[in-house]
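One protein chain omitted, others in place.
Just so it is clear, A and B label the chains in written order, and each chain counts residues from 1 on its own.
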Amino acid sequence: MASATVQQHSVLLGSGAVLNKRRTPLGDAFRTLRRQPVAMSGFAIICAWLILALLAPILPIQDPNHQDIANRLQPPGPGHIFGTDDLGRDMVSRVIYGARISLPAGIVVILITGTFGCLVGAVAGYIGGWLDNVIMRIADAVLSFPSIILAMSITAASPFKDQRLFNALIAVALVLWPEYARVMRGQVLAIRSNEYVTAAEAIGASRGRVLLRHILPSTDAPIIVKATLDVGAAIVLTAGLSFIGLGAVPPNPEWGAMIKAGADKGTQYWWYAAVPGLAIMSVVMALNFFGDGLRDALDPRRRGR
Amino acid sequence: MTDTRLSDLVQAMNEGRINRRQFIQWALALGVSLPALALGPGAGAAPASPPRVPSSRSQTDATTLIIADNLAGNWITLDPARIYEVNSQAAMNVVYECLYHLPDSTKADQFEPLLAEAMPDVSADGKVVTIKLRPGVKFHNTGNEMTSADWIYSWNRLKAVADNPSFLAEYVGTYEAVDPLTLKLTLETPNAALVPILAATPLSVTDSKAVMEQGGADLTSAGTPEAQGTIDFMTKQSAGTGPYRVTTWDIETEVVVEAHADYWGGAPKLQRIIWRNVGDPNTQLQLVQTGEIDIAYAVDPDKVAEVEADPNLQIFQAPTLNLDYLAFNTSEAVGGPLAKKELRQAIAYAIDYDGIINGLSGGASIRPATMIPLGLLGTEEVKDLAYKPDLAKAQELFATVGGPVELTLTYGADASSSNGVSLDVLLAKIQADLQKIDGLTVKLNPMDQAQRLADFRAAKIAFTFSGWSADYPDVHAYAEPFGKTGGAAAKRVNYSNPQVDALLAQGIGELDPEKRKQTYIDLQKLMIDDAAFIALEQPIDRKPASKAVQNVTTHSIYMIQLRYASKTA
Partner (left out) sequence: MGLWAYIGRRLVLAALVLIMVSIGTFLLSHAVPGDPISAIIGERQADNPEVRAQFERRFGLDKPLPLQYAYYVRNLLRGDLGLSISTRQPVVEDLQQFVPATIELTIAAMIFAITVGVPLGIIAAVRQNRWPDHLTRFIALIGTSVPVFWLGLLFLYVFFYRLRWLPGPGQLDPGMSRPDYVTGMVTVDAILARDWDALRSVLRHMVMPAVVLGSFAMGIVARMLRSSLVAAMSDDYVRTARAKGLVERRVVAGHALRNALIPTVTVLGLTFAGLLTGAVLTETIFSWPGMGQYAVKTAIKLDYPGLLGVTLVIAVTYVLFNLLVDVIYGILDPRIRIS
């Protein structure tokens, strides 16, 4: 899963490089972005986490599931830099292995839900009429569910009983798609009225071709920003589900589940919840830094301000 | 996850396409309509909660005892015909009274008469039981005098509402009032556990006149629906003979019981007892430490040392009659390889019981050999036969099963053991222990607790962690469900052993204590070898309390024995 992540980034950067030559907005954006220290530091933190996650098995750390009852709940100190949990497992190793769960989970969920939402939104916006109405009303209905409650019900109703993390991810994906559908629909509506689209339709291009060749390529920027920011949101929501006991299955070191376990133990054992919490926070903040920078860079009105 | 239309909107407004006044109007409309919107349907209706007593500071003085528990999560009602929750038994015990009671649960066989004048008078064949009632007992809500008619009505009502505890009424056979102070019970078969059963709080007495005034039904047939008025009355007030009566019932905030000055046993020493709704055990402990409350219901095993070091605090503790256990389905169809006794025994030899009891539970447990808790008849005698960790033996037994085995261990998600240890932690420990057997893989499967129970009950789960608490404190209350073919727990794992069945039939009818004890010892030896269940731990209940609290003990049935409670200033 982690390798897919890296690939996704190279695709992103690669397309940026290609677009660069044509002096597209995206290409400009990446050049602007390179000059923004905050955004780049976010990017660096994400890369660091990805590398840690990827290399975890060859790093000189303990097995995240190695138990040592005699040394349970040890505060941070020599031997265990971040302390141990209530089965004497090493927190450093559990947090690093946790990245192998949370990061790919967040990225894959957003890839899936984003693609689905965009397709649905594009179709709704382009075709319009009753189909648009039906799709957007469904989107409204989903959005009006309290997301965490919807996710709780989905997790409970899922037929894949022993795949709780998978269920949680499905739930997150089902909760997030309507936002993409809305953004995409709005964009398609705006672009559809442009002259070049009308021209393409006039010369007899099929609807599908117009949508794929003329409309979709112009919509990427806001969606990419949103997706970047939402990877963080997906990680937090997944962790939230784990926190109320609907996420990863023990003994997997999922961050939300670790925070929950630490919270149950109480504030006296502060490191138990604090360490995985810091991990989530660093990832989400890094994504926000990067996404914000990306947004500013992509917005011609804001650039240079 | 902001609404993306917001940015469009902002842009629209920035581009000057707005009429500012309109917008301010809309913004105001948003703000004003909110509370009304959020209240939703029915918001206009008058608040349906009961009239409250004017807000009063409850003083932490020597006449008020304040206890913290997760009321919202663990309490539902104090109606004797409906109560089936464990934690609320502490209040139940001081509000309603039975014919017999168990003052101290560490002496589990020492039942005493409460509203009965003496122990029951049993006929020679053991089937006719006559009980004399204590005269001059008054109900705390009306002052009505208690008579045998109240008992008949209360037991009829227990049967009629067909709620959780209704099955207990089946045990008392047919009953009639001989005179206002005499009850006669006719049983189909002799029952050695009759007195413990009669001490179960659902079989307590209710003021029949007061209940009937609220629209109480004619209770001749089971399943008679009760008037909502009666249900409300019995939920929010009380109609018993106990030393305290319910004055406030609001499980989101507090439950208050006030002393009944006219109590037949003399006015209680405290003026009131208050249960506060505090969900988190760590907060409960902090409140005891700061002196804001007197007793906390729960304490994390890892915090006990902290309590012991505190000069202002004490810990009430005593073994419970609860059990945490592993269950294996013994049928080939569901249990698969677990149908082989050798695999079950191998698992029993692989578990590091000491690590669980002294490591995770901080020593707050004991361990019986079978599914009958220590303290009950015939359990001390077999205690040393319990499985002990022996990996070589486990491996040897496992070899006879042949081939690698993969098991899924199911447990209730977001639950804790009876000791307050998170199951995610406890089960990860057991998983690691079992995987020390070469060739055995164990996957954990946390499942919604309600659903797990449903599946377990339908005998669909191969391997699970579960808990059990007593309906009444007698050896039979455990031996029967776990041992008898078709028993409440045995049928969940398709366990059947005809020899055990025969011994059980002997045990319940045997009125001679020594002979009865031997029967249960023999039966337990068979059950240890069958290993359909492995008792992991029998928790010791520990409740941190202020040193000002006196004459209180923990209790395996009532949770806290508050009947004799007092406080120093």
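The rule is short, and it goes like this: a contact is a pair of C-beta atoms (placed from the backbone, for glycine too) under 8 Å apart; a residue touches a chain by one contact, two chains touch by 3 or more.
These numbers come from a predicted model, not from an experiment.
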Sole touch to the unshown chain from A:Leu73, A:Ile112, A:Ile127 or A:Leu189: residue A:Leu189
Tell me which residue among B:Thr63, B:Gln214 or B:Thr253 touches the hidden chain in the full complex.
B:Thr253
Which parts of chain A face the unshown chain closely enough to count as touching?
38, 128, 133, 137-138, 140-141, 143-149, 152-154, 156-157, 189, 232, 236, 239-240, 243-244, 256, 259, 262-263, 267-268, 270, 273-274, 277, 280-281, 284-285, 288-289, 292, 301-302, 305
Just checking the interface: what residues of chain B touch the absent partner chain?
1-3, 5-6, 9-10, 12-14, 16-18, 20, 22-24, 26-27, 29-31, 33-35, 37-43, 45, 47-49, 52-60, 66, 68, 72-73, 76-77, 84, 162-167, 222-223, 225, 248, 250, 252-254, 274, 276-280, 283, 286-287, 292-293, 414, 448-451, 453-454, 457, 468, 471, 488
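The working rule: only the chains that are shown with their structure count from here on.
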In the complex with chain A, residue positions of chain B that touch it
1, 3-5, 8, 282, 300, 302-303, 306, 352, 355, 359-360, 408, 413-414, 422, 424-425, 427-429, 431-432, 443-448, 451
Spell out the residues on chain A that touch chain B in their complex, using ranges where they run on.
65, 67, 69-70, 72-73, 86-87, 147, 156, 161-162, 164, 176, 179, 182-183, 186, 226, 230, 233, 244-246, 249-251, 257, 261, 264-269
